[in-house]
Each structure stands twice: as structure tokens, then as C-alpha cells.
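Of the protein chains in this complex, one is absent; all others appear in place.
Going in written order, the chains are labelled A and B, and every chain counts its residues from 1.
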Amino acid sequence: MSAWIDNNFPLVFLALLDGSVTAFVLALIALGLSLVFGVMRVVNVAHGEFFMLGAVLAWACFHFTGNMPLLGFLLALIVAPVFVGGLAMLSDRLILHRIQYNPESTIVATIGLLYIIQQLVLTFFGPEARPVEAPIYFRVQFPWFGYSGYKLIVAGLSGVLLLGTWFLMVRSKLGLYMRATQQDAETARTFGVPTKSVYSKVFAIGAGLAALAGVLVVPIRQADYLMGLEPLLLSFIVVIIGGLGSLRGTLVAAFIVGISDGFISVFYEPTLAKMLATVLVAAVLVLKPTGLFGEEIR
Amino acid sequence: MNRRAPRKTAMLMAGVLVFLFLLQFILPAYHHSTFSKIMVLASYAVGFNILLGYTGLMSLGHAMFFSTGMYVTGICVYHFGLTGIPALGIGLIITVFVSMLIGAVALRTSGVSFLIVTLMFGQTAFLSVLYFDQFTLGQDGFTLTKELQPLVLGSTSFSYTDPNFKYNAAWLLFAVCLILSNLLILSPIGRVLIAIRENEERTQMLGYNTYLYKLFALTLSGTLSGLAGSVHALLFSYVGATFAEIHHSIAPLLWTLLGGVGTTLGPLVGTGIMHYLIDFTSGWTSAYLLIVGAILVLLVIGAPQGLMGMIRQKWMQWLP
Partner (left out) sequence: MDAMAAMNPLLKTQNLSKHFGGLQAVEGVNLDLNEGEIRAIIGPNGAGKTTLVSLLSGRLRPSSGSIHLNQKDITSYSASRKVQSGIVYTFQVTSLFSNLSCYENVALAVQRIKDREDGIWPRRESDIRINVRRILEQVGMPENEDVIAGNLPYGHQRLLEVAMGLAASPQLLILDEPTQGLAESEINHFCGLIRELSDSMTILLIEHNMQVVLELAEQITVMDHAEIRSNQLPLRSGRSSSPGQSAPGTGRNPRPPGTQWSRQDHTAQMPDGSPSSGFRKDCHE
């Protein structure tokens, strides 16, 4: 084993780097999904489309600022979460609230939302993939290969955003409301927590996190209207392995899935990586149906 | 279904089937072939509805069962030169096993986890189609036009490309699925499945092993879906990865919701309407899936019981 690592060290190192970047971004996207499930007990299938919208908006900002990558990037960091969060809040009020957050109806409704967003983007943005220039370009030179510095920045910013969300959860009044609603919405309501607006805000925050992830990722890969599906499925894998609704589980699972994705992608190929991730899910479910950190769902 | 009415049900279903059979003699060529397609896809939706409508389990990965049937049958014909019926038989057997296996794992979860897990298994099936491209020929798939031998019954032989054969084969498939689903719903097993949909814990506390019943429902549902896939491959001579995509798992959900969840005729009605609607809208926009999205949202908000569900609510309480 160690001899093998010595011989393949550059590749192992690359896999670790790539895997960590994937893990950070994945954690950010899956956190949004997990937050929404934890507080509202619903699964948002349109979550991947919020990510895609973030990427597309980043492209729009990039063009709006006249091809100034850094300015466009900073603008997108504000515009994307605000726009996407607003859209999410609107869909919460117009759709989810009306169906009373019934779990299955919500899934059907968000599938509908998925198609609506995706097809509107197809109509106005077009079917082709569009590149966005990275705001900062530099290479970090390792002894064996150079690595994109922007990827490391993506990982770093994702980490900052994860910390920020955690801070929001434990320090702010909204965070307190969220945790109270998560424990028991009925009781929270009797204690004066405005659960209706908490739901809207949580849904908006979840969508905003996905949109931010989209902004961060778009310079690495291009923006196209179908890019939402893959992160959605990976996030599902993450939340299932981690246990639905458990934020700690989500983070741990994001790293398991991200790093193993990095390794298999480097040593084998990405399609296989995704298939194996599903097998991993099956294995977790056979051993522990509620996921690694999930409590019994009653 | 508030009351069981086996006799009325039998008469209604017979009426529908006779009507569909007679339709072939009056339909113009274009609609004739559209109806063949609708009946095959409606069979897929009938299979889906056994799980969603009568057991209360929403699967988001049913395309894996459809495409299992489709690919196994297609590969048997394309790579191994089998004729239609043996290929269909092998497809059927393998779908039964795949459904059982997937069910055994996926049914360990419940609620939304079940949805997510089936969605992921469905996606894995799609990726497998891309990955094993020496058999599946990847995204594009393959046609069976050259390889498929005509069906020989006694002294007559039927070509799979003959429109009349297509229509009647599709009709036969749909008849089998419709009759099976009605028999199931009116049987004691169907009663238990409905009980699981209504209140699973109570069903357990009546002494039923609900896991086994759910596994049975999922296996039957997957098998009918797979059968529809096999027949689809033979009748329309094409096997491709689009039939394993997520959209193809969402499709029966949409058809069933529109036609009426938990009504045996709902899948046919929903499939028919959606097929014509998409046919119509794709004529003037490439973003025709927008319609799909809008209908899903509107159904959930405004008419969760679907068309046949409304009919049952208003006029025919006995409708199964």
C-alpha cells in the first residue's frame, strides 16, 4: 500500500486536491438542501436549478460589467443569492405554502419548478454552454504539477460560507427561530416564532447557498441550462449518507463523497465514480436506513 | 374507491378495451400510430400507478425498470439474434429480478428517503447505459429494424413494422396491464396495499408484514413497467438512453397525476392527454417541457386527485 502511494504520489495528491475542492462545493450545495429539509421537512428537487441559475447569473454579471472578471464576480456574489433567494421566497409563498408543505406534493411541485426554471433558461439563455473567465488567475506550483489557484479560492470561499451559515444558525435570532422550528414547529408557533416567514427565509437561504455555489463553480466549468442535475443528485447522495436533516452528517458525507469522487475520477473515470457513489448509498441504507447521523424519522 | 363493485368495474373496463380495439378501424394513419404509442406508454403508467396510487409509494426512478426491459429485450435481439418473443421473455424475467433487488434495498427507507433513493438508482441505471456502451451503444442506442425477425404464429407471420400489428400488440399489452391492475385492486392483496397507503403503522398492527406487501407491489409495478419497455423496443424498433433518463421517470408520475392517482383508468387518460399536448406544443417551441412543469405545479395546487379522481368524487364512487 505505502509503496503504491509512493509511486503514485502525484496522482494521489491531485485526487486529494480535486476531491477537497469538490467536497467543499458539494457541502455548500448539500447544506442548502439539508437546511431546508431539516427545518421544513420537505425535499427541494429544484435545488440544482438554483445552482444553475447562480452560474447563469454569474455569466450575465460578467457580461454586464463589460468582461471585467473580478468586478463581475463580486457583483454576481451579491446579485445571484439575492435574485435566486427572492425567487425561492416567491415560490415558497405561491406554491409550497399553498400545499401546506405536504412532503410528496412538495416534491412534485418542485419537480415542476425544476422544469419551469430550466426551460425558461433554455428559452432566454440558449442551449449552448458559455464560459466565464475566472476573477483571479494564478497557478500554485507543486513539485509535480501546477494547480489552478482559483480552485483553491473556491474551496476557501466555500469554507467561509459554511462557517457563515453555521454562525447564522447559532448566533442570530433567525438561527434560533430556525432551530426552534426544526425541533417542533407547532410549539415554536405558540411561543411566537413566525414560522411562515421562517419557512420562506430558510427556503431562500437554501436556494441562495446553491446559487453562490453556482457563482463559484462557473469559472471552472461552463454555464449551461442542464448543469443543475448533477449537483442535485450528488447532494441527494450526500444527505442520504449523512442522514436527512443532520447538518453534521451532511458535512461529513460531503467530504466522503467529494474525496472518493476525486480519487475515482483521477484513477478511473467520472461516470464510474457516480455509479459507485450510489452503490455506497445502497450499502449505507442496508446497514443503517436512517443514514450515518440521521435520527429515527417518526 | 369507496365501495367495491366488481361487476360494474368489469363492464367498464371491458367497454374501454372494446372501444380502444374498435378505434383502430376509424382512426386516420397518424392518430392510429399515436394511439399505439399511447397504449404502450399507458401500460408503463399503469405499472407506476400500482406503486404510487395503490401503495402510496412515489418512485422517481421508474425509468430504470422500463429501460431494463427495453435494453434486455433489445440487446437479446440486436447482439444475440433472438426473435421477439424469447427476447421479451428474457426481458421479463430479468426485470422481475431487478425490481425485487432494487425494492429490497430501497424499501428499507420510507417517506422522502424512498423518493431520493429511487431517483438515485434510476440515475445509476442511466449511467450504466452510458458506461457499458459496448452493449448499449451509449447515448444514441440502436435500432432493431434489420435484426428483428417477424413473429411467426402457426402458418402466419407478422411483421413488427406493420401498423396494424403494432396497434393490436399495444392493445394486448395495455389490456393485460389494465386487467391485472383491476384484479389486483379488487383482491385481498390490493386491499392490504391500499391500507398501507392510508396508514402503514395500523396495517402492521393488524398483523401484516407490510415490507413484503410493498416489495410485492414494487416488483409487480417494476415488472409491468419493464414489460412496457420490452414491447416498446420491439414495436418501435429503437432502444436509446433517453428512455433511461430522469425525464422518463418523471413522465409516468405526470401522466398518473393528471389522469388521476389511484384510479385504474387514470394512467391511460393522463398519458393520452399529455402525449397530444406535447405533440402540439413541441410544434412551436423547443422549451415544450415548460408545459410539463406548469402542469405539475398546477395539478399539485389545484387538482391533486386528477381527472378520473374528480369523476370518482362527483359521480362514480365505485370507480377502482
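To be clear about the criterion, contacts are C-beta pairs under 8 Å (C-beta built on N, C-alpha and C of every residue); 3 or more make two chains touch, one makes a residue touch a chain.
Only a predicted model underlies this, so the values are computations on that prediction, with no experimental measurement involved.
Among the chains on display, the ones the left-out chain touches in the entire complex are B.
Here the missing chain is touched by one residue of B:154, B:207 or B:302, and it is B:207. Of the listed positions B:8, B:31, B:191 or B:247, the one in contact with the omitted chain in the full complex is B:191.
Residues of chain B that touch the chain left out of the display are 2-4, 6, 187-189, 191-192, 194-195, 198-199, 201-210.
The rule we apply is simple: only the chains that are shown with their structure count from here on.
Chain A and chain B have Cα centroids separated by 33 Å.
Those residues of chain B that touch chain A in the complex are listed here as 58, 60, 105-106, 108-113, 115-117, 119-121, 123-124, 127-128, 130-131, 246, 250, 253, 257, 285-290, 292-297, 299-301, 304. Note for the complex: chain A touches chain B at residues 37, 42-43, 95, 98-99, 103-105, 107-109, 111-120, 122-123, 127, 229, 233, 236-237, 239-240, 244, 271-272, 274-275, 278-279, 281-282, 285-286, 289, 297.
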